[in-house]
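The complex is shown incomplete by one protein chain, all other protein chains being positioned as in the whole.
A, B and C are the chain letters, set down in written order, and residue numbers restart from 1 in every chain.
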Amino acid sequence: MLFKSLQQLVDDPDRGPGRIFAWFIQVVIVISIFDFTIETMPSISPELRSALWAFEVISIAIFTLEFLLRICFSKKGVRYAFTFFGLIDILAILPFYLALGIDLRGIRAFRLLRLFRLFKLARYSTAIRRYHIAFRNAREELLLFGATALIIIYIAAVGIHYFEGKVQPELFDSVPKCLWWATTTLTTVGYGDAYPVTVGGKLFTFTILAVGLAAVAVPSGIMANALSQAREELEKENAPKS
Amino acid sequence: MLFKSLQQLVDDPDRGPGRIFAWFIQVVIVISIFDFTIETMPSISPELRSALWAFEVISIAIFTLEFLLRICFSKKGVRYAFTFFGLIDILAILPFYLALGIDLRGIRAFRLLRLFRLFKLARYSTAIRRYHIAFRNAREELLLFGATALIIIYIAAVGIHYFEGKVQPELFDSVPKCLWWATTTLTTVGYGDAYPVTVGGKLFTFTILAVGLAAVAVPSGIMANALSQAREELEKENAPKS
Amino acid sequence: MLFKSLQQLVDDPDRGPGRIFAWFIQVVIVISIFDFTIETMPSISPELRSALWAFEVISIAIFTLEFLLRICFSKKGVRYAFTFFGLIDILAILPFYLALGIDLRGIRAFRLLRLFRLFKLARYSTAIRRYHIAFRNAREELLLFGATALIIIYIAAVGIHYFEGKVQPELFDSVPKCLWWATTTLTTVGYGDAYPVTVGGKLFTFTILAVGLAAVAVPSGIMANALSQAREELEKENAPKS
Partner (left out) sequence: MLFKSLQQLVDDPDRGPGRIFAWFIQVVIVISIFDFTIETMPSISPELRSALWAFEVISIAIFTLEFLLRICFSKKGVRYAFTFFGLIDILAILPFYLALGIDLRGIRAFRLLRLFRLFKLARYSTAIRRYHIAFRNAREELLLFGATALIIIYIAAVGIHYFEGKVQPELFDSVPKCLWWATTTLTTVGYGDAYPVTVGGKLFTFTILAVGLAAVAVPSGIMANALSQAREELEKENAPKS
């Protein structure tokens, strides 16, 4: 009886106690991410830092308990640990336990591993499934036009290198540097840290924007279309067969 | 007879005197908003300031009269005061009367409450109804992909914090600061107050733009689709049933 | 005989000599615009300036001759001068003749009237007709959502005035100044001449971008849809009735 209700807890996030459990875990994940975000601020008081650390310990305890519950009561049993979501669960708690043994605090990249708990949210998201279907359907097209967009960015970089390389060597003296300009220009971000100053460079920018803006925007449109098709597919799947 | 025509005045903005009344109120709202806009300029002459204040008093008088007319002659009677538009009418005049009793001029936020009269325009707008239907139909999708967009912005912020945190601590030394960069970059605003300078940061920006631009643009597309579907729904509703 | 062929010249730009005449006039317009563009550069040599002036005189002569031909041989006769294109033809040559009598060169705005000859191109453009149909069909929607976009830009300006007015008075100390920031931000131009620096202002910017980007983009989408519908309408009109 208890076994069955615990199984429902971890296996059925859509109804009854499983629903409450799912909400609880999601809230803990979000607070935990918020905790991590605040902790990166250098100016916080030692008291707040202690409080954040205390919540970190508590949330790790909750995630560990959740992971053990899933192993014990999931239909998949121990094999759960090797599923996609099982691995995410492990990655979400492992850094904490490793850091207890060895002093890894100095390594900044290590701290960022805490971000993995963000992916625990994926379990509850139906958006993931739609992105998955959309990617699968449009993979070929995304590759095709993504490659075209990359080649246009590359040509833009070589072109601006030719026109601006001598005049602004600190910004355009090599193609890799120019790729930065090409990326921020063709996505229309335009920070203003790098821009052409010669007449030739400005004319080239005009030309490449006229040709390239559409090409760089195409993959976004393909993805948007694929996502709306994915909805239709999912609705067909879920519709009652009668 | 007078009662009926006054009722038409406040209840039927599409025909006869009600139409003129509606236009008159809208013009007063727009001038009143314009008045408020000019008043925020610090360099205006005392004469102009007096004139603006005079118009403010007149417009409040008109809005109060309008509110009393609506209570007296609307089909809903006194209950009108507690409807959505009744509350907006109260919020549009209340700050003025409160400021007469107590000296609240020093409080800047209080002055901004005058903006509430902008929402009085909503009564006459058919766009509101379409936005309402569009939101209702696409709520689930907007939440789904809005959350995805937020998560991508968050990941962008954590990533740039890792790459640029040490080199540009004044801009990227905490994740909350980096969220500002992530927002202005992924919406392609790109003010240029914060941008990566390390090779790693630039490569990361390129990657997150390639992945994230489409995801951040998806909610806009969903809203646009929902608005055009809302038109069809409204046209069906209004079509004669024959 | 001569009369008839001259009538064809001005009235039938799709066939025979009328086609050549149309092309010739278009070329003169484009060169004349190019002439005007170069003339605004302060560093050009006196020789080039003389040559540009010579071409200006020649092009005015051609436009005057064209106008007289249209009056004499057009089916509409003298009434042609009061049609839309007739008025554009007059506006394209009038400034030149006025400037001969009075010395108006000092007035900069006057020089810009030469831009009117650009609109002479409209006669030959089928795009104009499509824009016209698209505007007529979507006028109501464009007004509706254009107004919504304006209101969102206005609310953005008032909000940023509240958050940044005290800290950056030179940029945000009045709502009209803030409207500039709101325009460049919500269109994602983002020059970087004005941006929030307070935490409140940045949070507000994030919120207004999340809400407003879609709303500001909607009129563009409506116009694009209306243009593609206009094509279908025009194709139906031109299709042979069988």
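Quick note on the criterion: a contact is a pair of C-beta atoms (placed from the backbone, for glycine too) under 8 Å apart; a residue touches a chain by one contact, two chains touch by 3 or more.
Since the structure is predicted, the reported quantities are computational estimates derived from the model, not experimental observations.
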item: Contacts of the hidden chain among displayed chains; value: A, B, C
item: Among A:Phe55, A:Phe110 or A:Tyr154, residue touching the chain not depicted; value: A:Tyr154
item: Chain not shown: contacting residue from A:Ala22, A:Ala122 or A:Leu144; value: A:Leu144
item: Which of C:Ile20, C:Leu115, C:Val167 or C:Val199 contacts the chain that the document leaves out; value: C:Leu115
item: From C:Ser5, C:Ser50 or C:Ser220, residue that would touch the chain that is not displayed; value: C:Ser220
item: Interface with the undisplayed chain - residues on subunit A; value: 141, 144-145, 147-148, 151, 154-155, 158, 161-162, 165, 169, 173-176, 185, 188-192, 195, 202, 205-206, 209-210, 213-215, 217-218, 221, 225
item: Those residues of subunit B which, in the complete complex, touch the missing chain; value: 188, 190-192
item: Footprint left on subunit C by the chain that the document does not show; value: 33, 36-38, 40-42, 108-109, 112, 115, 118, 121, 125-127, 130-131, 146, 179-180, 183-184, 187-193, 219-220, 223-224, 227-228, 231
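Note that only the chains that are shown with their structure count from here on.
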item: Cα superposition of subunit A on its sequence copy subunit C - rotation in ° rounded to nearest 5; value: 180
item: Distance between chain centroids, defined by C-alpha means - subunit B, subunit C (Å); value: 30
item: Chain centre separation (subunit A, subunit C; CA means) in Å; value: 43
item: Residue numbers of subunit C (touch at least two other chains); value: 188, 190-192
